[in-house]
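Written below as structure tokens is the structure these notes are about.
With one protein chain withheld, the remaining protein chains of the complex are depicted in position.
As written, the chain order gives the labels A, B, C, D and E, with residue 1 at the start of each chain.
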Amino acid sequence: MTGAPFSLGPRNSTPRVMLKVLAALVPGIVAHYWFFGPGIVVSLLLTSLAAVGFEAFVLLMRNQPVRLHLTDGSALVTAWLLALSLPTLAPWWLYVAGSFFAIVVAKHLYGGLGQNVFNPAMVGYAALIVSFPLYMTQWPAPLELAVHAPGWADAFDLVFAGQGALSPDAYTSATPLDSLKTQILAGRTVEAVLGQPIYGLLGGVGGEWVALAFLAGGAALLAMRLTTWHIPLAFLAAVALSAGALHLIDPARHAGPLFHLMTGGVMLGAFFIATDPVTASTTPLGKLVYAGGAGLLTVVIRTWGGFPDGVAFAVLLMNMCVPFIDDYTQPRVFGKTARLRRRAP
Amino acid sequence: MMQDYLLLLIGTVFVNNIVMSKILGLCPFMGVSRKLETSLGMGAATTFVLTLASGAAYIIDTYLLGPELHYLRTLSFIVTIAAIVGFTEMFIRKTSPVLFRVLGIYLPLITTNCAVLGIPLLTVMEGHNFVESLLFGLGGALGFTLVLVLFAAMRERLEAADIPVTFRGTSIAMVTAGLMSLAFMGFSGLIK
Amino acid sequence: MTAVLRAALGTALALLVFSVAGTVLLSGTYALTRGTIERSEQAEKLQLIAQALPAGAYDNNPVADAFDLARDPLLGGRLPGQAYPARKAGQPVGVVLEAVAPDGYGGEIRLIVGILADGRVIGVRVTAHKETPGLGDYIDIKKHPWIRQFEGTRLGEPPAELWKVRKDGGRFDYLAGATITPRAVVKAVRKALEYFEQHKAALLATQEETT
Amino acid sequence: MSTQAHEVPAEVAAGEAGLQALGDRWAELREILHNGLWKQNPGIVQLLGLCPLLAISNTVVNSLSLGLATTLVMAISSGSVSVLRNYIPQPIRIPVFVLIIAALVTVVQLFMNAYVHPLYLVLGVFIPLITTNCIVLARVEAFASKRSTAHAVLDASAMGIGLTLVLVVLGGLREAVGKGTLLSGLDLVFGPAAAAWTVHLAPGYQGFLLAILPPGAFIGLGLLIAMKNWLDLRAAKEQRA
Amino acid sequence: MRRLHSFNGGAHPAEHKAESTARPIAAAPLVPLYVVPLRQHIGTPALPLVRAGDRVLRGQAIGQAEGYVSASVHAPTSGRVVAVEMRPVAHPSGLADLCVVIEADGEDRAIDLQPLDWRGMEPSHLRNLIRDLGLVGLGGAVFPSFIKLNPGEAGRVETLILNGAECEPWITSDDLLMRERAREILKGAEIMQAMLHAGEVVIGIEDNKPEAIAAMQAAVREMGLGYEVAVVPTRYPSGGAKQLTYLLTGRETPSRGHAVEVGVQVFNVGTAYGLHHALAEGRPLISRVVTVTGHVASPQNFEVRLGTPIEDLIRAAGGELEGATGEIIGGPMMGFDLQDRAAPVTKAVNCVIVKDAQRFPPPPAPRACIRCGECARACPARLQPFELYWYARARDFGKTQLFSLFDCIECGCCSHVCPSHISLVDFFRYAKSEIWAREREKEAADAARRRHEFHVWRLEREKQEKAERLARKAVAQVKEAEAAPVDAEAARKKAILQAAIERAKQAREGVTPRNVDHLTPEQQHQVEEADARRARLHAGAEDQKETENQP
Partner (left out) sequence: MAAGGLTLGAVLGWASVRYRVQEDPLVEKIDAILPQTQCGQCGFAGCKPYAEAIAKGEADINRCPPGGEDGIRRLADLLGVEAKSLGEGLEHKPKSVAVIDEDLCIGCTLCIQACPVDAIVGAAKQMHTIVADRCTGCELCLPPCPVECIHMEVIHEDITTWKWRYPVYSIRPVRE
């Protein structure tokens, strides 16, 4: 039986939401293509295919309406975000394994869309980086700096047939974050490092433009009311503030806030990953706590941790806290005097 | 000095989390995490006992056993822990019946939490001094409480998820713990 | 209250009996196994040290003859390490030094460096490290023969400016994707050799001198 | 049990009763075994003794060694508690149990240190931790302290073997996925020659490191539990059909 | 002008009001058969005062208010009662309820109606009168008005709000009532103000009803009342009592409490209109204004006699058009699907919408909730509907209560905006009714436990008493035997035999039902009925001995 209301609200729907998110990602993808070559297209295709395949497979196994759930588009969002956080031009099975972890382990073991507690794309990323650090640290160099700028044919060769004629050094370089981190470890100063050719005006060459494109996409996301300002703002503010504080304390060892905002996954994370409605906190106050925590952890892991970028782990760590945060940050219900509190233990 | 202590504490809570990276104390972690409220109680009780046990272990190991009798460590530690648990129970019952109602049922469970023996053993193996031993115990217990409470909140939410039948219950809890420890790997390398 | 006391006394006695019994049992076992344990521990260490020494070129027990080294920045460690001398007929053949590479990717990398009396490296082994599995852990002989590159090297051979990984223009190989680890190891071995040069006399003392 | 016994001649009844008693005993034994190995399996049902289960199960060899050590401790401690059960004052039974277990564990520890030193180094702190391995105390308290010695030893062994089985399966799973090998590390027990016995499953396999790391342990055990659920569900379905 | 406050969320569903405002309110025609449910209000249903065969007049009470929260029910026209029986009523369940079925005689004769001089009346007497006149809230909650007209402990209500917001789409009955009968509404409000000693009276109307606003303003001016006509922005559910109170006064009605606790009382404009008529003419509540709209030939508002079958009412609006797919009772946001068109109009029915596939398409297949929070942003109660849904779906009702399930006013905003098209409110209604059922069961179980414990205790006591009695008797007999030692042996045997007989007799008859001590009135009623039946059954039977078994 279904009761009132009998009216349909604004003409939106979950597939449309997902479609809009995909659309908002396009500027970033275009920038990526422009600065880093066609590898991104190959990896997007691969993760999309794998993710949709895995999703269909699990739905079939569970006797669930396959068409209904496949068409909600969430697997594609996961796939794209996964592809955007993995290095391009890695062997094909890396993308497939990442999609498996994202879709099967992180999403469908929990019952599918809306029920998972961990961000699927980030679970895929994290599983890969701890398992295959070698592939996960070989990032394609920006085209203008690469010894050999890989074209479409190279891209397919590298992904499907292994390295072929190209040696990794020909088309990869350490990412700006990684390179900064290792060189600081070796005793160089930030200033000296940032003068190197892979660093651009704000972040890394090419990477900074991709980040700006994601910022634009994020703005569109906000304008379309697909997310609220809380998470992106708190995330970016926490990154900027903590990086800024470290920079003030010791500018030789810690890069400034702008550098941190423009490199790695911060922009993508702030607007597209930390905002995943399923795994993010849902209360206004909770969103601030959640995203603020994620931003802070990002900088902590970047600065002292074992991984060059901390966005994925920061998001996962905060995902873990979300049910707890939500429980203690419920908005005050109309007519009640206090926020919802748990019973005393 | 202060900084070292702080680092030790942060290290034991996050980086070398007793459950997620040292893999100790899992039975209560799985068993007492169905409800947020009970997990808070368990966490509080464990924190209290573990800090004391860790300090006591240092004293016993340094002043009673020494290098000669190290083979009596396990025996003496476990007896000490049993006594501390019994003593705590008694003390709390006497001083705060309310607290006792809250913690009482968890206290006996603590004796069989292997973290409670593991931390004292680790602390003497790593050659900590007295303050460090206390902090190590405290940090370990806080780390335990942290993950226990977060895990409980997650499990409460997952109780209502449409999880595939074969994975319902402890299976998905294990997978969740696995993803938690994956997330905790993000802390690796934080403190060298 | 007396009932309580009596009960307490009873349980106390029972527990006493069990504790004493446990202690006696353990002491007995300990006495029984002690010798074997010590022998096992020594054998373990000796086996490790032997990998960095020329087989059959010595007749002493380096582990038994080990002596402490003073802390030295060239050896890297925060705590003083040890040296294990190898002698044949009381004459020094070489020495195994414990050294630490402090700047590995995951923190300290502990090494033993076997050096012949003429300053030539006979073998290097990693005894403990926290490098990333699958990436930086090829320095472990169980994973990769990389560490054997040092065999036969000495200060000046290769020349000082080539005591680097290939990526930095040196002579030592590395595996792509992980340069920090080999860099640290190369540096540590070089420093250990320098230490040997500086303290040669003390390290290669004959048996009588050290004991 | 034998309600119609009085209607049949005495000697027949006695024989029958004897047979029945034998059958009963066999049923009881089977029950204990079935409980330990499957129905109440400590590793995947009771979820006790998880720490060593998860921490040590990265290779088959480690799993097997710790499993056997645990089984040994369980059997001896259950047996001794069962023998001593009437001499242990009720109020301090737990401390005494723990004491007995701790003493036995230390004995095992000393022997392992002496005779399989490399393995001792690998298993590390988890040997003394058998003391607080919940399953040891749980069986002692729930079973051994109430039952005859033979039963107690059998139950403890069944539980121990049940745990060992899970350990070995999990170890095999993790080792195979994580490294693509099986039985690596045999040399720790049998000396360097045994290194050659290691089975390499797929040459050129990259190794899925996650499986060997802690997350792999948790997820692997989760999968094993799910597998058991699935088998049980299927059995239940078949029974209904 | 007063400063308006703004509540959280809300929704802007398409209005569809113009359809039914084109025509004035018409009187619905007399129909041959009226079905008048005895439960037309919240609380205890009225007790029937008539039996099949009785003749009734318009306005005659046919159901008497029973208990405190209740109101009387009256005949809508004159005619003959043909049955007092279970008939389908307008209820989401589609279940039947006890109704008085009246066959109209077409004469529509009324009882003697007398204006009541309410000004001089003792307040509690006046409230009783209002109860007997069947006045209940016509805003949808049908709560007996006399209760709300009690100024309460404070002795006065600061603000009386007349609710003319009519925020639901499609419905226009209040709009038309205000346009056409503003003066009568205000006269009703005067009564309310006087009864509540209200300091100020505010009439809240959404800004999409300019004619009604103008009419009310004009009437206020003409009548020289100091009332304020407050224009509130059109945003569903501004007509909810809590929301309107907050809009107009900035006061939050406490959770699970009533507006009166913050010094405000809210009445629907129709209620005021009905109150005026009830007191000025002595006419009980037998009709109300109902909007008939949607897929009908001529959508219009009707003054409808309560009890009119809905199918007849639809016919009055020209009948449904081709392709009608059903009816909604109430508005599209809070109403429900009508299951049986023979069900009658009651005091709660303010609107009948005939659906068609175009404007009321079947709901799209729901998808998984993505926790997007749209619903929380729309919820006027500031709840987190997706959390409620999450736990209601899994039947974890404890958790739903932790997330304040009972603060949900079932406005439907959340379902309305959900991009996954989940009918959230259905889950909330489901959870609420399950929790209520559980509470009922719990009470029943507790009562059963108490009775069981009593039962056990009683058996125990009886066993004891019996043992004592037997002992006493045996002692007495032995004494007797000793006193007459003729044949002591025989006497002793006899005594034993006697005792055995006694024991058997006791066993057979000794159990006396002492379980009728604490019966509720209904149970007493049931027992009495049984007794009556028993008496009828046993009439003529000679057996009268059982009285001796009574204690």
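Here, a residue touches a chain if its C-beta (ideal position, glycine included) is under 8 Å from a C-beta of that chain, and two chains touch if they have at least 3 such contacts.
Source: prediction; values computed, not measured.
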item	value
Given E:R58, E:H74 or E:H91, the one touching the chain that is not displayed	E:H91
Residue of D:P95, D:G160, D:G178 or D:G216 in touch with the missing chain, whole complex considered	D:P95
Given E:R2, E:R119, E:H455 or E:R472, the one touching the chain that is not displayed	E:H455
Interface with the unshown chain - residue positions in chain B	32, 34-35, 38, 64, 72, 75-76, 79-80, 82-83, 86-87, 89-90, 93, 160-162, 169-170
Those residues of chain E which, in the complete complex, touch the missing chain	39, 89, 91-93, 95, 97, 365-368, 393-395, 398, 423, 426-427, 429-430, 432-434, 436-438, 440-441, 444-449, 451-452, 454-455, 458, 508-509, 511-513, 515-516, 519, 522-523, 526-527, 530, 533-534, 537-538, 543, 545-546, 549-550
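Note that only the chains that are shown with their structure count from here on.
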item	value
For chain B and chain E, chains touching each	A
Identity of the chain that, by mean CA position, is farthest from chain B	E
Far-end chain from chain D, centres as C-alpha averages	E
Whole-Å gap between the CA centroids of chain D and chain E	63
Approximate Å spacing (C-alpha centroids) for the pair chain C, chain D	37
Where chain C touches two or more other chains, by residue	19, 22, 26, 29-30, 105-106, 134
Contacts with 2+ other chains: residues of chain E	none
All pairs of touching chains, each written as two labels joined by a dash	A-B, A-C, A-D, A-E, B-C, B-D, B-E, C-D
Of all residues in chain E, those that touch chain A in their complex	7-8, 11, 13-14, 92, 169, 242, 246, 252-257, 328, 330-337, 355, 360-361, 363-365, 367-373, 376, 380-384, 386-387, 402-404, 407, 410, 412, 415-421, 423, 425-426, 429
Touching residues (chain side chain B, partner chain D) in the complex	20-27, 29-31, 71-75, 78-79, 82-83, 86, 108, 111-118, 121-122, 125, 165-175, 177-179, 181-182, 185
Interfacial residue positions of chain B with respect to chain A in the complex	36-38, 40-41, 44, 102, 149-150, 153-154, 156-158, 161-164, 167, 172, 175-176, 179-180, 182-191
